[in-house]
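First the structure, then my questions, so here it is.
Then we have subunit A:
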Amino acid sequence: MAKKEYAFYPGCSSQLKASASNYLVSVNAMCQTLDVKLTPIPDWNCCTASIAYAPSSELSRHVMNARNFALAETHLPGQDIVATCAACWLNARESKEKLDGSAQLLADANEALKEAGLKYQAKAEVRHMVEVLIEDFGYDELGKHVVKPLDGIKFAGYVGCQTNRPFGIDGESFENPKYLDKLVETVGGEAAAGYEQKVTCCGGALAFSEPEKSQKQIKDIVEAAYDHGADMIVTPCPLCQANVEVYQADINKRYGTKLNMPVTYYSQLMTVAYGGTAKQAGLDGHIIQPKKLQDIAVRVVNTKK
Partner candidate 1 sequence: MSAVGEMKTAAYICRGCGIGERLNTKQMAMVAQKEGKMKVVREHDFLCDASGVQMIRDDIANEAVTHVMIAACSRRAKTEAFNFQDVPMARANIREGVIWSQPEGAAAQEVTQDMADDYVRMGCAEVKKMKLPAGAPVASQNRRVLVVGGGMSGLTAALESAEAGFEAVIVEKQGALGGWAAQLWKRAPFRSPYTDPVDTGVAELVAKVTNHPRIEVHLNATLAQTSGAPGAFTVQVATESGATTALEVGAIIQATGFTTYDIAKLPELGGGQHPNVVDQAGLEALVIAAARQGVPVKRPSDGGEVRSVVFLQCAGQRDDSGKHLPYCSGHCCNTSIKQAMYFKDANPAIDTVVLYTDLRTPGMGEDFYRSGQTKGVTFTKGLASGVAAAGNSCTVQFRDFILDEDTSIEADLVVLATGQVPNSGVNIDIPEDQQPAVKPISILNLTYRQGKDLPQLKDGLTDSHFICFPYETRRTGIYAAGPVRRPMDIAQATEDATGAALKAIQAVENAALGRAAHPRSGDLSYPIVPLEGCTQCKRCTVECPFGAIDEDEKRFPLFNESRCRRCGTCMGACPVRVISFENYSPDTVGSQIKAIDMPDEFSEKPRILVLACENDAYPALDMAGMQRNVYSAFVRVIPVRCLGSVNTVWITDALNGGWDGVMMLGCKHGDDYQCHFVKGSELAGYRMSKVDDTLKQMGLETERVASYEVAITDIARAPQLINEYVAKIQEIGMSPMKGFA
Partner candidate 2 sequence: MTAPIPTSQTILVVGGGISGLTVALEAAECGKQVILVEKLPTLGGRTALLYRYFPKLCHPVCGLEINLRRLKGNRNVRVLTMAEVVSITGTRGDYTATLRISPRHVTAQCTACGDCAKAVSAEIPNPYNYGLNQMKAAYLPHAMAYPQRYVVDPSIVGTPDGEKARAACKVGAIDLDMKEEIIELKVGAVAWATGWQPYDAAKIQPYGYDRFANVVTSVEFERMCDPHGPTGGKILRPFDGEPATNIAFIQCAGSRDENHLRHCSRICCMASLKQTQYVREAYGEGGKSTIYYIDIRAIDRFEDFYRKVLQDPTVRFVKSKVARIAQDDKTGGLILHGVDTEGYHRYEAPHDLVVLAVGMEPSVKGADIPAEVIADSSGFLEGSSGGGIFGAGCASGALDVNRSVQQATATALRAIQVVNKAAAAEVAR
């Protein structure tokens, strides 16, 4: 397969020493194997997430995203914008739909962008890394690179909200998306069948602002993973990952539970399955250690095929 190139939108949480820095590490390793070139959009900015609504105007939020589109169109012409963060993807895509759908809004946005010497031409497509994997490669192709099948690990595929609703991955249902389970099986792991909390909301920003209200969600998500005999949770969303992983201790305090469930990224699974080291897979970036995955990562196999 020829090299694939994308305008990469890593998002704030994936930056060095940020809450999802290990996500980025594993994505880079995964892309190396898949011969994907991710060129970060030069000087990209925050998507404003789903939480900045109170003080901001609709236009100002769209302008923030339009800036990234304009930068991509200028510096990486013809390349699809690919986000790894669910929120980045959703907000960018929502802005794009609004802007492309209204000549007025587009004109207003461009009037503002002009101040930064930019213009959005409504060309660049906005996609999520998972879309790239499924649509540009496909499960079979992804499977071909597996050198260390993740035998003996059972994953609860926690999809969460924002890669799933309102846009979702093509062909998947809002209530029962299957792509994570398929990815897990593609890399030789076992998907926890009937994991019914796969699209439960982790609380999003409210996990942070209203922990006492939203932690019950996280508790349900983790407990269901235990109920289905999962060794760890896998997710495509950095906020889901952070919320579900870091609050377990707090939840144990609050509810007297004994939760200690590792939460990983699909990209980490793939990196390990592709023969990457624990470091390349960002496995050192966990508060709750994904032991079984680390074990496979350190196992040496003959990668010659």
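Convention: contacts are C-beta pairs under 8 Å (C-beta built on N, C-alpha and C of every residue); 3 or more make two chains touch, one makes a residue touch a chain; residues count from 1.
On how the list was made: all candidates are chains of the complex that A comes from, given by their letters.
This one's a predicted model, so the numbers in the text were calculated from it and none came from an experiment.
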Options 1 or 2: the chain contacting subunit A in this complex: 2
Subunit A residues within the candidate 2 interface of the complex: 173-176, 194, 196
